[in-house]
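Everything on this sheet refers to the single structure shown next.
In this view, the complex is presented without one of its protein chains, the others remaining in place.
When the chains are written out, they are named A, B and C in that same order, and each has its own residue count from 1.
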Amino acid sequence: MSKNLVVRFAGEGGQGVVGGSEILAAAAAQVGYHVQTFATFPSQIKGGPAWGQASISTGPLLSGGDYLDILVALNRYAYDHNVQELREGGIVIYNSEDFELDEGGRAIGIAADQLARESGNPRAANMIVIGAVAELAGMPLSYIEQFVTKRFSRGRPGDEQIIEGNIKALHMGAEACKGSFSLGSPIEDPTPIEGERILIKGFEASSLGAIAAGLDTFIGYPISPATTMLTFMEANLHGDDYFVGQSSSEIESIAAILGAGYAGKRAMTSTAGPGLSLMGEGLGLAWMAEIPLVVANIQRGGPATGLPTKTEQSDLLVSLNPGHGDMSIPVIAPGTVEEAFWAAAAAVNWAERYQGPVILLSEASIAERAEDILKPDLSLVREERRTVSDGSVENRRYEGDGVSPFPVPGGPGAYVANGSEHDEPGDTTHLPDVHVRMTHRRFNKLDVLMDGDYESERTDAPVALMPWGGSKGSARGAYNEIIEEGEDLGWYYTMYLNPLPPALLDELRAKELVIVPELNYLGQFSRVLRSMGVNAQSITQYTGLPFKVGELKSSVREQMRAESGKLARV
Amino acid sequence: MSKNLVVRFAGEGGQGVVGGSEILAAAAAQVGYHVQTFATFPSQIKGGPAWGQASISTGPLLSGGDYLDILVALNRYAYDHNVQELREGGIVIYNSEDFELDEGGRAIGIAADQLARESGNPRAANMIVIGAVAELAGMPLSYIEQFVTKRFSRGRPGDEQIIEGNIKALHMGAEACKGSFSLGSPIEDPTPIEGERILIKGFEASSLGAIAAGLDTFIGYPISPATTMLTFMEANLHGDDYFVGQSSSEIESIAAILGAGYAGKRAMTSTAGPGLSLMGEGLGLAWMAEIPLVVANIQRGGPATGLPTKTEQSDLLVSLNPGHGDMSIPVIAPGTVEEAFWAAAAAVNWAERYQGPVILLSEASIAERAEDILKPDLSLVREERRTVSDGSVENRRYEGDGVSPFPVPGGPGAYVANGSEHDEPGDTTHLPDVHVRMTHRRFNKLDVLMDGDYESERTDAPVALMPWGGSKGSARGAYNEIIEEGEDLGWYYTMYLNPLPPALLDELRAKELVIVPELNYLGQFSRVLRSMGVNAQSITQYTGLPFKVGELKSSVREQMRAESGKLARV
Amino acid sequence: MSKRNPDYDFKWCPGCGDFGVKRAIESALVQRSTEKQESVEHTVMVAGIGCSGNLVHLQEGPQPFGIHGIHGRTLPIAYGIKSGRPDLNVLIVSGDGDFLSIGGEHIGPQAKRNLDVTAVVMDNGVYGLTKGQASPTTEFEAVTPTTPYGKLDDRMSPLETYLSAGVGYLASTLSTQVKQMAELISDAMDHPGFAVVHVQSPCTTYNDTYAALKGNAKEGIEPLAFPIPDDHDPEDFMAAVTLARTGRVPVGLLYRRSDSVPAHERLRAARERVGVKQLSVDEILTGMAI
Partner (left out) sequence: MSKRNPDYDFKWCPGCGDFGVKRAIESALVQRSTEKQESVEHTVMVAGIGCSGNLVHLQEGPQPFGIHGIHGRTLPIAYGIKSGRPDLNVLIVSGDGDFLSIGGEHIGPQAKRNLDVTAVVMDNGVYGLTKGQASPTTEFEAVTPTTPYGKLDDRMSPLETYLSAGVGYLASTLSTQVKQMAELISDAMDHPGFAVVHVQSPCTTYNDTYAALKGNAKEGIEPLAFPIPDDHDPEDFMAAVTLARTGRVPVGLLYRRSDSVPAHERLRAARERVGVKQLSVDEILTGMAI
């Protein structure tokens, strides 16, 4: 028996490959498995090579898994381009209406469309395939029947018929490959999971985290893979307390949420690289005039229009310093779907607390994947609000050398929020000592953000692994295996990339070597760490896809060997 | 006798304080002194505290000088805010029509306007003051007479009269303070300087450097302190070979010079921080699509609208990584007015050679100051041109793993220049291996830019001083004094900040400590150096003004002491 | 120097048209606070970058809130301010370069939304603060530091631009007409939706148009400015376009859209109509239960 099952549906955009993987994952989640989905597709609406994957496990999933147990190939191209990732002993289900295969007996052709027509529901091709997958994986059909029943019990006339039809299709699919052969080790039964579980995508988690922390205003311009946050907000925020709007460009977005933040609102936008690159001046203004706001930047491949639908972690440097002049923008980068919720809540709160811009740095692979998580305990979500001026310092909004009360229009303390260097009332100045004083004030404010927490393990090891963002899962997978193999390796991780928790920084500085796996060419985070006195080195990958655990593990072990060789020579 | 004379004219914008200092400097340059000017004024057209300064020396000038020998104060505010910089024994000339002073006999009141009216030329107040300055500094009036004669001999009727009037005013000014007192040590006579000398401002030098290297197209949007390059180009480039245009925004500027570069032209824009922050996406496109272009970014105080008329070196980080995704923009930063010429020429050539964007990173203090330099030897200026495609690889513009022939529209090799990830013919792709291949190609191209030269001295010293950009002069002044005092300190300097000359980087990595004086808060260049494995530490200043030699020297010596303390403890 | 802050030392040049605009705004705000008991703290002045934008620091009398940001972004900042705070009165002060060149992209979207703000645009036909370069409203063929052969681009007609973009209230006036301008500004602020008061505000240093605007009877120079005829119907769009296309400067109210429903009202009404229930975060999460 096996603990994991990885199934990939590969075909063309429009053939429902992403939907198929999501249904399978949802069904598995419902009966108690842990699941994770992942999908990749080109930047076009219909057609083009696409695939969706469901990873199903009896234990918590760290990553999507390196190899496929079952590949569903809807056309020849899909087969040719995905079969290399099939594990030994894995099975191919292929669309026998489209092409023929002879895979040493490990391939089984199904005429899904035809079977669907025969089932009486021509749109049930997906169910046919899922039935076949379940059969081959040794997963009881009853699991999926449960899901289908729940999903289509919507209290509408005809529900029952639809349920029946789908269940029929499931069985037809299973029947179609019964007795052929099966996966060497079928997946174990799920073990019951405590607590209230939900199946949620990354973009939903970060949208809801921000709302839970009190978000009032969301204004964004469509761009992959950040549009989903905008449309989620449009669909879920109603009534006088909220404002959601589509802007005419990212330059309008950043200026608009700045206006909202100035007017006392907790405001946010979502964007991706090209949009972020247009926001540098506006982010500088928020830093300079001290206006709370959050930019959720969902990383895709860059630069320029780049790789709109692929994942990458290459916007870190520009997030920290998105514009001219001295600034250091706070950055929080979630590493899992669950963290996406908490990171967004923290971003809204940080912006309020230090009165300035915060970047929530997520990435396509997190935003778009679905995962089963425990329902976040909302009683743990703080809702911080900036200290509002009561007018006691009159109009001296920029008084003092740190965070000071914020005058909200309509209330006392009328002043000019100013993006030119300014004195305490906010009027423009060119005096050297005022520029020095205000620069200190702006940087001092970061001190109130030093509360980020972090994970650490095996802190005595001279060499440590420290991933960031979405590479956390694969890195943790690699780490676990390395430790199991008896090696000594430390583990550090935080979502709070800037400012880094000071105690974490101290620990990192004491290491011989900190290994940073990251999905970019430059080794962006290790550069930042080195500039802060940490001996960090990156393991980079820039394919538009996440790390595979096995490959990452070899790279980490290689760096460890090189380092211990170096130490031995000393 | 003294080798230097520093005179500051302080008053209001519109009172000719900048003009006064420039006339004095020009006159001194003409008789053989070395000169440097410096001015500072607020962001407004008329009025507001402003001053201009002329530094005059018998030897080459490294910086404007720390203290004033003569302060000309046209109003009480100007006196109050500048007198602290007067050296002991220095003299104040004040406008006795505006206020009264009693400065222990070291202040002399002159009613310049009234005297000017008496001279018959009411606009000669400046000349009256300059006459007084010359008298007090012990500089023969004949020097300035020479200048006046040359300057106003324009072959127009009335020239002679104007010359006579001005000379009369000079003498009246001198007369007005004759016998009162004088500087303890008058300035030495100039020593003849070999070669063809010119008096030139930084923005003129960088404009001309670019033109000398073959610039075809210049498109810019006004912004201090970069407008002067735009208007210089407008005034100096005519005829079919050139195009100069004012754009409607910096977003238009960057896209337009990108279009020009694509069409085969050597194109440039000038801007300052706020404009640069709007160009991140466009610079990424130039990197991605491999289009040559140059952005001259003349640094002012930041972030946001910041300090438009002050000097700072705080745009380094954003210049290196101005947008999302993996890129590393070549940056050349001149340190003197002379270097401004060569840096601009190099920037144009680098862009052509590696077929991508280059940032010429200058700063207000260099762009705006006048200096006497030897006329650049134009026979040393190279004019490089990109290798143009002859069509032999057909439309495979992005073929190979480094710089490849460039197809120019109208010629063979029609392709699509593409800002999305693309294959060899420039068509969009999402394939992992192509993204990897093209990323390598783009970074490999930097290899052809490893030819930057650098200065190095006392390379055996464990600690070295390495300024960048406009801090070079003050740093060199401090360095010279430290060496004279018998300390051991290395010296490194280059204009080529990215990519750094590899041999330089090797040398720096071998140092115990590299001290980097820079005009910003973050210590931007030392961060970059540390990220490259150099133990660098900054000395920062962020007042909107250049370093003073004396202050910088103390800071350097302090860091040296701290370092040797550290070494001793090891 | 401003009353509020003696340390602030910015000054306009003598004779600058912006002085008149400042007085008109001051008087409009005083009038609104005395006659309408409008609280000045509910007024936010959003300033562009340029000589004109510095008005926000120079305002005397009752002090509104202000925001002085980056070049060209007054409108999107105003959009954000109004988005959650329709109770605030937003007054934009900007120049021809700021509002019509780098910021020109924002006029259309806000007009289509019908954002409830009033923009006072100080048009001096030049980039003042950066020392006299051509702006979109600089005369055709004018020689400036960036147009050595004379300006070769056609002159933009701001009034036509506003109208075609859908601006629902449009007045055009002169900086010297302080009293009328004050009235127009107040009237514009009363208009429920996007309103523009476009002011010819001469730059005495780089583009002194006082004489051209007034004309000179003796020398037979027709004034550029002319009062909008009494029989002009401000609700007649095509008539407004015709006035805007005279190549001269009409003074008065050009256009007012009578059916103007501002952005925040549209949203409120639509939400009421659709009547979607707001779920709590807990409810949404529960809906995702496995």
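Please note the rule applied: a residue touches a chain if its C-beta (ideal position, glycine included) is under 8 Å from a C-beta of that chain, and two chains touch if they have at least 3 such contacts.
No experiment lies behind these values; they were computed from the predicted model shown.
Partner chains of the missing chain, restricted to those shown and counted over the full complex, are A, B, C.
If you put the hidden chain back, the residue from B:T428, B:N444 or B:S564 that touches it is B:T428. Contact with the omitted chain, checked across B:T217, B:T231, B:S474 or B:N520, is made by B:T217. Considering the full assembly, B:N418 is the residue among B:N166, B:N418 or B:N498 that touches the omitted chain. Check C:P148, C:P192 or C:G215 against the missing chain and you find that the one touching it is C:P148. Of the listed residues B:G105, B:G239, B:G486 or B:G565, the one in contact with the hidden chain in the full complex is B:G239.
Taking the complete complex into account, residues 101, 104-105, 108-109, 111-114, 136, 148-150, 152-157, 160-161, 163-166, 238, 241-242, 263, 266-267, 270-271, 273-274, 276 of chain C touch the chain not shown. Considering the complete assembly, chain B touches the hidden chain via residues 26, 29-30, 196-200, 204, 208, 211-212, 216-217, 219, 236-243, 245, 247-249, 251-253, 255-265, 267, 281-282, 284-285, 289, 372, 375-376, 378, 395, 407, 409-412, 414-420, 423, 425-429.
For chain A, the residues touching the absent chain in the complete assembly are 42-49, 221-224, 227, 230-231, 234-235, 246, 248-250, 274, 304-305.
As a working rule, only the chains that are shown with their structure count from here on.
Centre-to-centre separation between chain A and chain B, using Cα means, comes to 44 Å. Taken residue by residue, chain A touches two or more other chains at 281, 284-285, 289, 419-420, 428, whereas all remaining positions touch fewer. Along chain C, residues 10, 54, 68-70 each make contact with two or more other chains.
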